[in-house]
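For this view, one protein chain was removed and the others were kept in their places.
After this line comes chain A, so read on.
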Amino acid sequence: MIIDTTEIETINSFSKFESLKEVYGIIWMLVPILTLVLGITIGVLVIVWLEREISAGIQQRIGPEYAGPLGILQALADGTKLLLKENLIPSTGDPRLFSIGPSIAVISIFLSYSVIPFGDHLVLADLSIGVFLWIAISSVAPVGLLMSGYGSNNKYSFLGGLRAAAQSISYEIPLALCVLSISLLSNSSSTVDIVEAQSKYGFLGWNLWRQPIGFIVFLISSLAECERLPFDLPEAEEELVAGYQTEYSGIKFGLFYIASYLNLLVSSLFVTVLYLGGWNLSIPYIFVPELFDINKRGKVFGTLIGIFITLAKTYLFLFIPIATRWTLPRLRMDQLLNLGWKFLLPISLGNLLLTTSSQLLSL
């Protein structure tokens, strides 16, 4: 009997210990995730501020200046205002679709961040399918847009939702084929492996030089995926008022707003990872021997440098989409679809075959 009770006690204490360990495990899992969410939020605030300041600069205005120093807190103030505004649901619409639509758009874009390496092996989930996860998940967002367009029961919204879906599926394929060429070059779809494959020879080793056609196609398609000008047909003000967002107010509109900027940030981050060498400093060691050798500077410092380099490349690249917005006029629907299907798709297929042939020669 005595032996039995002690055994039971040990089992109990063991299971208690196990459950404690599990709880700690879950808490430790939450720390990086919440850090990432916080980082993404700050990143979006920075993008909104950058966009407004650059736009103001291009149009010779001053831009936001009152909220915080240099107007940095303007985006936060706008977000808080949207949180305090009334949520209108159109009486003839479908309330469920109307609410789920923006949520799906935000969630699917949030999830793409899980595969982005911000520093040396600093990635939330280093999955072997990596980039492919982004391709797969970004196809879910149009479903949300379609839902919100349909659920509003408004003609503008409906047309905007249809256009959004048609546009994003048209540009999905060239995008996927460009990513396919990249993963062919590095023989892996994992984002970490793709960056590692570009780590030699400084900036000369970037995929940008090995895939110039792919880079341009990727740039155009990612602009179209983000629904930025010149591809902002789903929300073309002159034709559709605000497209699928017409009936939205309050925080649901805010979610769409956040989703569009999150999408811009994630595609810029993917440009950095896929074409611009990710977290590597990208200065050939011939010019700067030893000075910037990250491995010799301790782990924390190296990680911080990695994050800084990734973000610097990303935000520098962001100047291109923002400047494009104020440079090019909007396309027509038929021009948009022609560009996608009759120009970018054949070119990206050709690029894929070219890449395979060159890889075959180097085998």
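Just so we're on the same page, a contact is a pair of C-beta atoms (placed from the backbone, for glycine too) under 8 Å apart; a residue touches a chain by one contact, two chains touch by 3 or more; residues count from 1.
The working rule: contacts and distances are computed from a predicted model.
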Margin query: Not counting the visible chains, the remaining one has a UniProt entry; which protein name from "Eukaryotic translation initiation factor 3 subunit I", "Glycine cleavage system H protein", "Ras-related protein Rab-4" or "NAD(P)H-quinone oxidoreductase subunit 3, chloroplastic" does it give?
Written below: "NAD(P)H-quinone oxidoreductase subunit 3, chloroplastic"
Checklist line | Listed residues A:Gly39, A:Pro90 or A:Gly205, member touching the removed chain | finding: A:Pro90
Checklist line | Absent-chain interface as seen on chain A, which is shown | finding: 26, 29-30, 32-34, 36-37, 83-93, 99, 102-103, 106-107, 110-111, 113-114, 124-128, 132-133, 135, 139, 150, 152-158, 162, 165-166, 169-170, 172-173, 176-177, 180, 183-184, 187-189, 241, 246-247, 250-252, 254-255, 333-334, 337-338, 341-342, 345-346, 349, 352-353, 356, 359-360, 363
